[in-house]
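A single protein chain has been removed from this complex, and every other one stays in its place.
Letters are used for the chains, namely A, B and C, taken in the order the chains are written, and counting of residues starts over at 1 for each.
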Amino acid sequence: MTGVSINGFGTIGKRVADAVSAQPDMSVVGVSKRSPNHEARSAVASGYDLYAADPDRVEEFGERDIPVAGTVGDMLAGGDIVVDTTPSGVGETYRDLYADHDVDVVYQGGEDASVAPQSFCARANYQRSLEASATRVVSCNTTGLARAVTPLDEAYGVESVDATLIRRGGDPTQTDRGPINDIVPDPVEVPSHHAPDLRTVLPDIDVTTTGVTVPATLMHLHSITVSLDSDPTASEVRDRFDAEPRLELITTASGCDSCAEIQEYAQDTGRPRGDVWENCIWADAVDVSDGRLTFFQAIHQQADVVPENVDAVRALAGTADARESRARTDDALGVGM
Amino acid sequence: MTGVSINGFGTIGKRVADAVSAQPDMSVVGVSKRSPNHEARSAVASGYDLYAADPDRVEEFGERDIPVAGTVGDMLAGGDIVVDTTPSGVGETYRDLYADHDVDVVYQGGEDASVAPQSFCARANYQRSLEASATRVVSCNTTGLARAVTPLDEAYGVESVDATLIRRGGDPTQTDRGPINDIVPDPVEVPSHHAPDLRTVLPDIDVTTTGVTVPATLMHLHSITVSLDSDPTASEVRDRFDAEPRLELITTASGCDSCAEIQEYAQDTGRPRGDVWENCIWADAVDVSDGRLTFFQAIHQQADVVPENVDAVRALAGTADARESRARTDDALGVGM
Amino acid sequence: MTGVSINGFGTIGKRVADAVSAQPDMSVVGVSKRSPNHEARSAVASGYDLYAADPDRVEEFGERDIPVAGTVGDMLAGGDIVVDTTPSGVGETYRDLYADHDVDVVYQGGEDASVAPQSFCARANYQRSLEASATRVVSCNTTGLARAVTPLDEAYGVESVDATLIRRGGDPTQTDRGPINDIVPDPVEVPSHHAPDLRTVLPDIDVTTTGVTVPATLMHLHSITVSLDSDPTASEVRDRFDAEPRLELITTASGCDSCAEIQEYAQDTGRPRGDVWENCIWADAVDVSDGRLTFFQAIHQQADVVPENVDAVRALAGTADARESRARTDDALGVGM
Partner (left out) sequence: MTGVSINGFGTIGKRVADAVSAQPDMSVVGVSKRSPNHEARSAVASGYDLYAADPDRVEEFGERDIPVAGTVGDMLAGGDIVVDTTPSGVGETYRDLYADHDVDVVYQGGEDASVAPQSFCARANYQRSLEASATRVVSCNTTGLARAVTPLDEAYGVESVDATLIRRGGDPTQTDRGPINDIVPDPVEVPSHHAPDLRTVLPDIDVTTTGVTVPATLMHLHSITVSLDSDPTASEVRDRFDAEPRLELITTASGCDSCAEIQEYAQDTGRPRGDVWENCIWADAVDVSDGRLTFFQAIHQQADVVPENVDAVRALAGTADARESRARTDDALGVGM
């Protein structure tokens, strides 16, 4: 039983906590939170031991009848591995504290790649993090790319990838983020930072990415062109995708013709928080012409890295190989819509 | 045990089905659906008997391996009461079929008020629908107004109500609805249709409403001024609201400072589909000055009428009085965040 | 001829510069700008002498071939009055510099009311700023309220005002501002800060305001209820509004049924930047019931204070009385759609 601490019970952290909690071979040692807000309250309601990220604010929790079990240091002392889900750039500032407590660490893609000896995507390079002391789960967009490109490369050989990432402007509750009515090249440079990030897990891929931010909050949408070394039919590619548990083929016939419909479907099937852990690939729009494959995929920025974090814990713990870990994770979560 | 059919398994229908299903004294006889889409599939996955709304499309369900138990007529034959959750204006076209099958009917607020002998809000006028053969649950906005105004009138006497209803442009999946970047007086007339609709359940209230539609999909937001016959303190009004199970006082201290945060909280607490059945009233913004009360409330258009539909079924069935029905409904659903 | 400097050639400043430039009795001495961006370039293209707001960045202008005439101090030395259109809160930091150069100052509503001896709305209290050394034009929303309330008070007596201000989230180019998909009580308190701001120009008005921010960029929209001391007909109120040059009655019959249509109309009629200087009041939605007047008005946040700034300059200069100044301003700009 691997004891896992979650440092930062926010958008990603609360999902990782629930996902870890669902695994038969892991347990949640505790979760930390800076503000005594409704997320802190729901952490307690979910049965997690709650630790104060900021020792100076412990009293505030008490004033609102939210019980606190101690500080982050206390939490780390009780576990084997910490998943760092603090805001981008904050994780690095915890590095020394993690070392002091001798815990292995799973960082998120918001940290610089140098935060860990290697980066991680369960389908692309699980093995490299096996029994390492730290790893970094690449960001939601990069995870989405790596999951789709890896099986294509295995089956057909990938010559080059061109991906346009149409990025949601913020998560649903980030009301201070825009744009409201604009389409923004973000960044205004080619390639965007996603291409080098993808190479942290797939070093040999020739990839160009562009990023564009739009006024939406639900999911990212990727429009991807892949030049393949061979010339499969669209139907063969669909079958190849369909064989991957974390790639979900969706159809317009089922009414899933937009990101919002995918989220509605996830909610209707009882997914916690309407989470979509899988890349959603539109079956009707898979096209291959002269070995050039084009397709759309939707990526739920709040959820797609969640199973990856679980696998990353197992990789560091060394308790399963890649295939076994992914199967356990997917089975426990119910991956596959 | 009241047997309930749900005609129209869409945004409202699927929620009503699940809510009925959760009641100890009701059972879902079946649900109907026009298209064999993902909602139809999830109806079956939820264990509901599925009936085809359009006999000509039965085959389409078969082609997608979605089992169909019969037509709407077959469904009606098996139940005592039908909840009509077809699109606005369609309910009325079913009136004869419902009469033929001798079932009592709960219509929605999208129908004209003349569709039933009286309209319904469980807190305002439950009694009037007791053992009636049909009733009409008023729309989401009107339900929200009636729930808040009724206890104010009981406690303080309401002289007049002025409400600005800031309406979401569409539900999350209604991608063909706007506006994208506009603020639209909707309707461009004062009062809006909400005022007369409110009087269908609270005939003696002097109310003026204005409606404005904005580019958002999550909830409606009401800014309400009520002239009271007496002059309570803001704190007294808060306590009065707090005593109502379907009014939820929320605080900025908990981080719930917008409609999106409320929905996040509902998701975090495990609410199905993130549903918010309660009027959410900001405690910090309740203000009384010289007997003039001003406050904000957020209304989840997809969910607030769901407990009302359950109560309407009980009123028609005559199996409980108003207080008892509301308590049973709220208990079974888990109303109160 | 009053010589006017414009400190801050941004959203408001560039409009004020063009409006001042159009007056027969004023001239633009110069405009200042911090960044050598496209606005700086268009200032030069418009024939304005450009001054660098930040002496350390003068060179940057040169590198892009944007000629700079000096610093803000140089600009102030050449004029009689400065209109401060720097960002909110920055104006106050210039107070000493303005005093050093012995120029009169028009501040904007983003500054605290204490920045000047009194605040200003040309229709409400022009006289109070006559030959003063400084004044503060109230914000766009407050200006919109003051313009509508003043003639109502004169004609019918205003007992109380309740206004819901549905605020655009940001200006069109403020891509870092949200919300994207939310309706936000802003502030979560009643009354909002607009009520006390209105009283800086109309001290005797009993007013309650609520503010709500939505995902739109074009205009604010106000839903206003006014309790009057008498009981005019809606038609009489419309005529009263129609007699005010800076109140524009618009009709749905003309197709102007939303903020976006108003802006389209302004663009079609050749207004610079599509600016709408007038409060736009929907004639069809003016309603009076028992002395309670309800109406909608749209306010172009980028433009409605522009004529007020021009009048404020004249008030400080003492070159015209209120009526004369407003007439000159409106005539020069072409107010009245």
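In the analysis below, a contact is a pair of C-beta atoms (placed from the backbone, for glycine too) under 8 Å apart; a residue touches a chain by one contact, two chains touch by 3 or more.
Since we're looking at a predicted model, the values are computed, not measured.
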item	value
Contact residue for the chain not shown (choose from A:219, A:266, A:322 or A:335)	A:219
Absent-chain contact - pick from B:175, B:269 or B:289	B:175
Identified contact with the non-displayed chain, of C:74, C:189 or C:264	C:264
Full-complex contact with the absent chain, from A:260, A:276 or A:315	A:260
Positions on chain B contacted by the hidden chain, ascending	169-170, 172-182, 184, 215-217
Absent chain, residues of chain C that touch it	14, 35, 37-39, 41-42, 45, 64, 172-173, 175, 180-181, 217-218, 253-258, 260-261, 263-265, 267-270, 272-274
Absent-chain interface as seen on chain A, which is shown	160, 162, 164, 166, 168, 179, 181-185, 188-191, 208, 210, 212, 214-221, 223, 225, 252, 257-260, 282, 284-287, 289, 292, 294-296, 298
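Just so we're on the same page, only the chains that are shown with their structure count from here on.
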item	value
Central subunit by CA centre of mass proxy	B
Per Cα centroids, the chain farthest from chain A	C
Centre-of-Cα separation between chain C and chain B, whole angstrom	42
Sequence positions of chain B contacting 2 or more other chains	181, 217-218, 257-258, 260
